[in-house]
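Right, one structure below, let's go through it.
Removed: one protein chain of the complex. Kept in place: all other protein chains.
For chain A:
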Amino acid sequence: MQDKTILEVKHLSKKFGETDVLKDIDGTVKSGEVICVIGPSGAGKSTFLRCLNLLEKPTSGEVNFEGTDLTNVDDKQLVKLRERMGMVFQSFNLFPNMTVIENLKLAPIRVKGMADAEAEKTGMHLLGLVGLQEKAHVYPSSLSGGQQQRVAIARALAMNPEVMLFDEPTSALDPEMVGEVLEVMQKLANEGMTMVVVTHEMGFAKEVADEVWFMADGYILEKGKPEDVFDHPQNERAKDFIGKIIQSV
């Protein structure tokens, strides 16, 4: 199982107008792996992540998801493939017009055609997993940022995805709420979920990641086990970045 490739990126490039944001990126994510993407602001980390489920359309290159090149399918197929990839955003993006449980039930019912009762059951189970069962019937606006992000994780999990993409999930949170979200993510990782996490939480990356990818200026400059990347970075930029991070901690 451990060796099955879920995502494979080949020669991925992305331009915004004349600006090269991603330059010829390669990478492989295997089943059950947790990849943490780190690097300075403006490195192209978020753009890279958003290219993985085609929220951003790559300018060139391939994004293979379980053997299908996402850059080469029509809109209908893309929608079908996307439901198998969960995504968690920096700004949560819960639907404010629905209660927490309705947020969780919408996609399973509308996309998978799940019965309401079953969706409710799954939803409540997932809320239990993120520790928010008692908030099932409130609106997102009455939740704290940390709680909202946990709901957002549960909502993505409700589609039973094969891979979870996290786009700086703790960056918009007050410091005291970062812990509760990371805890949920760690739990997920321990259960064997395949995850790609763009993050500034070096502690989390060090502890949870199977592999750390260091990005700067649109390139992946260093890839490796966390202890290698953090303790013996080879690339000058990575050395510099990690040096600064460790100083500030």
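As a convention for this text, a contact is a pair of C-beta atoms (placed from the backbone, for glycine too) under 8 Å apart; a residue touches a chain by one contact, two chains touch by 3 or more; residues count from 1.
Basically, contacts and distances are computed from a predicted model.
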item	value
Name per UniProt, for the chain absent here [options: "N-acetyltransferase", "Integral membrane protein", "Chemotaxis protein CheC" or "ABC transporter permease"]	"ABC transporter permease"
Listed residues A:Gly42, A:Pro96, A:Gly128 or A:Gly179, member touching the removed chain	A:Pro96
Contacting the left-out chain in the complete assembly, out of A:Gly27, A:Gly86 or A:Gly146	A:Gly86
Sites on chain A contacted by the missing partner chain, in the whole complex	53, 55, 79-80, 82-87, 89, 91, 93-99, 106-107, 110-111, 139-141, 152, 155-156, 159, 165
